[in-house]
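As you look at this complex, bear in mind that one protein chain is not there, while each of the others sits in place.
As written, the chain order gives the labels A and B, with residue 1 at the start of each chain.
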Amino acid sequence: MLQYLIRRLLWAGVLFLAVTIVTYVIFFLVPANPARLAAGQSATPERVREVEKFLGLDQPVYVQYGNFLKRLVLEGSLGQSFLTRQSVNEEILRAAPITASLVFGAMIMVLMLAIPLGILSALRPRSLLDRTAMTYVLIGISLPSFWIGLMLSYLIGYKLQLTPIAGYCEVISVQEAAICGGLTDWAYHMLLPWFTLAIVTAGTYVRFVRAEVMETMHQDYVRTARAKGAPERTVMRSHILRNAMLPVVTMIGMDIGLLLGGAIFIEAVFGLPGLGGTALEAIQRFDLPTLQGVVIFGALAIITLTLIVDLLYAWIDPRIRLS
Amino acid sequence: MKRRIWTSVGMTVMGSTLLVAAMFAGTAAGGTAAADKQQVKAGGTLRIVSRSDFDYVDPALSYFSHSWNMMSATHIQLLYYPHVEGPAGGRLSPMAAQGFPKVSNGGKTYTFTIKKGFKFSNGTNVTAVNFKRAFDRGLSKATQSPASSFLDDVKSYRTIGSYQFQVTMKKVAPDFLSRMSMMFFSAVPTDAPFTAEGIKAPVVSAGPYYLKEWNQKASALVVRNPFWKNNQEPFKSLGYSNNIDEYRWIVGPDPATQRLMCERGEADVCGFPPAQAKELVDKYGINKGRFYVKPATTLWYIAMNTSRGIFQNNVKLRQAVSHAIDRRFMVAQHGFLAGKRTDQFLPPPMPGFKDWNIYSVKGPNYTRAKSLAQGKTRDGKAVMYTFNTAQGPPIAQSVQFNLKQIGIDVEIKQFDRVVQHEKAATRGEPFDLMLEGWGMDYPDPSNFINVLLDGRRIQADNNVNVSYFNNPTFNARMDKANSLSGQARLTAYGLLDRDIMRDQAPVAAYIATNARVFTSTAVGCYGYTSIQGTLLTKLCRN
Partner (left out) sequence: MAPLLEVKDLRTRFSTDDGPLQAVDGVSFNVEPGQVLGIVGESGCGKSVTCLTIMGLNDKRSTTSTGEVLFRGEDLLRASPKRLREIRGNEIAMIFQDPMTSLNPVHTIGKQLTEAVLLHRDVSRKQAAARALELLEAVRIPRAERRIGDYPHQFSGGMRQRVMIAMALINSPDVLIADEPTTALDVTTQAQILELLKQLQQDFGTAIIMITHDLGVVAETCDDVVVMYSAKVVEHAEVDEIFERPAHPYTWGLMGSLPRLNAIVDRLQQIPGQPPSLLNPPRGCRFHPRCPYTMAVCKEKVPPLEPHPGGVFHEQACHLDPATKEREAAKLLESVAGVGAS
């Protein structure tokens, strides 16, 4: 087990390097001068050069990358934004919990929605319910998330006034400037974003759960359970689901990791100040350190979550745990 | 028959243009009158929603226009542009200074006398050292402030006693006073630090309000400066109403959501998706409350590369281009009521602007264009750079079509906006036509003409003179105009605008943009100037 962990961590390190190098390369391939953007339209040439020096952009790319790595490893710092000169660490720490709350809340909704639907579809294949569910799945994975978000925001938020149109509220340490705050406000504002993200994501899960349950249903040990005289309830819970849900765990872990990198569209539509918005702005304004920060955080999230999920899977599946 | 139809069409177009122009003129003059008619309620909170956050709240570092808009309510400067619509809002006036400074030393030294009585939000008096501090911070290497570009020609500065501030220039620079109205030079406390990261809220400032709280990417709160007494001097003569108790900023929602928020009253001052402009006008009218269209000072133009290729040493062809383009179509690409058609380099609200009627703003004048282009098209090929979003592609295609009629084949190259901008700034980049825009830094015509057309400023990269126009005669005239002040200055620049555009045509201008704002039912007394933005010191609640 220890050997496995060490191997995974080393591999994670390699991934980090690869991801950060690629980000640097792509950033500098684009023919634009971040210093000029940061200095403003009326900056004198001397001023632009000053800004270049200040931001370290006068060095060759590999030197900049070396400095970035050094700063990251020795100081644990991701540097400062080209644009706002704020610590990127702070910005990530500010934005990440918001994205995390969006992603985790949506995942819970997904599970509440997709698992029962997937199971019911598997139990009644080709019934009206099953066909409706599969149609919904197709729609859900085809429609763009921002369109769904805008539609819901308009219909439910604006027309029916059942939820706020957009915005984010802090849960704790609510500032005076904020127009809302506290647990209820926060949850109320998150309802539509959760729901939108859930609709978009649930589609794949319904299909997946359906396939897994259908396959498990026909396993021999399910027949054995029935032959023992177990009621359907027990057969479903203890035998079918207990096995069918194992791969779902892996999928959830991976999805959470991917989404933590920034559910950009949803955040943009609902004005949630999470990593998605941070990344988008960093790209548009050529803010390399912030962009790099988000990329690293995303990579870290995916790597960590896949590792956790793999370990979790190994733990809950005795065939892997005890081999 | 055809001619009669075209005549009637032409007259209808002219009529509607005049009508629209009259509406704008009407609002400029009658804006304040309309405000008086409404029930002015004192007090209350207004919420402004914005897609992006303030870049900084530190006057030394902030550069975004909506950050400056906020600071127009929280900070004071030596000179300012009054918060009133119409011509008065475009006239530089004393704010913290007692009248205009005394000019000496052959026009190179300015001595300001500071009015007594302004106080910071923490109770300390505003004196000369507070303005000196702003200069110190602007020039400090530790602060890395954009202000340093605007203090390039300052030789020295000092305080004389508590209430006098003196600045000596390296050479005569009459636009210096206009620069003093920029937020960089606001009064700041003497302990304002030299930090590249900028100060955070709460910000101690001397305006009628101060920034109490700033939650980055989320919200901001601006409340009254308890030491500002609106019915006493020196505050009274600034003419602020300061009806509103608090301003709150909501940061993040996209334009579509913003519009809905103002419809629902979840916010009070909003943006909206440009495509919805017509719908909003149909629903709420123009400048009748809720939806406002006000002239702003950004110019969009087609620059012609005078340093190479088909447009080098080819004035007649350049003039032909300015006759051939279809300004009506091009303006329409920016959106409904997005701006005013223009053919001149200074945008209409800019002090010094005079309408010379040089080229056709109605539609293409192929007759004139063709006769000018006769024998001047050389190899008949030109390359146009544009950006790949919004109005970029259709405008390029329009130009391509128009120029085809006069014998030029235009090849269009599209780029990401930032990349295109970068290429435009690089000397030697092989383009002939470039779609570009310029927004004013401060309302002095030199900020357009000298900055964008003075050929001596051209260098290897970071250029803003994207037509690479370098005409010694006009360079000299620009210097001369820049050395004048008062009405003489404005007249000189008005003539420069005419002569450059008529006789040299380095660019074909087509639109001076409007600002379009959507408000909730709560907002009254709405006012806007292109210099200050929404007049926060004048708004009231209905």
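Keep this in mind: a contact is a pair of C-beta atoms (placed from the backbone, for glycine too) under 8 Å apart; a residue touches a chain by one contact, two chains touch by 3 or more.
Note that the structure is predicted; figures quoted are calculated from it, not measured.
Participant: Would you mind listing the shown chains in contact with the chain that isn't displayed?
Facilitator: Within the full complex, the chain left out of view touches A.
Participant: Looking at the whole complex, which of A:Asn67, A:Thr132, A:Gln161 or A:Thr224 touches the chain that is not displayed?
Facilitator: Checking each option in A:Asn67, A:Thr132, A:Gln161 or A:Thr224, the one touching the absent chain turns out to be A:Thr224.
Participant: Provide the residue numbers of chain A that touch the chain removed from this figure.
Facilitator: 219-221, 223-231, 234, 238-239, 242-243, 246, 316-319, 322-323
Everything below uses one rule, namely that only the chains that are shown with their structure count from here on.
Participant: Could you state the distance in Å from the CA-based centre of chain A to that of chain B?
Facilitator: Here the centre of chain B sits 40 Å away from the centre of chain A.
Participant: If you look only at chain A, which of its residues touch chain B in the complex?
Facilitator: Listed in rising order, the residues of chain A that touch chain B are 30-33, 36-37, 39-48, 50-51, 54, 80, 83-86, 91, 94-95, 150, 153-154, 157-158, 161, 164-168, 170, 175-179, 268-273, 277-278, 281, 284, 286.
Participant: Note which residues of chain B are touching chain A in the complex, please.
Facilitator: 47, 52, 55-56, 61, 63, 141, 144, 146, 148-150, 152, 196-198, 212-221, 248-254, 256-257, 260-261, 263-264, 266, 416, 418-419, 421-423, 425, 438-439, 441, 447, 451, 459, 461-462, 464
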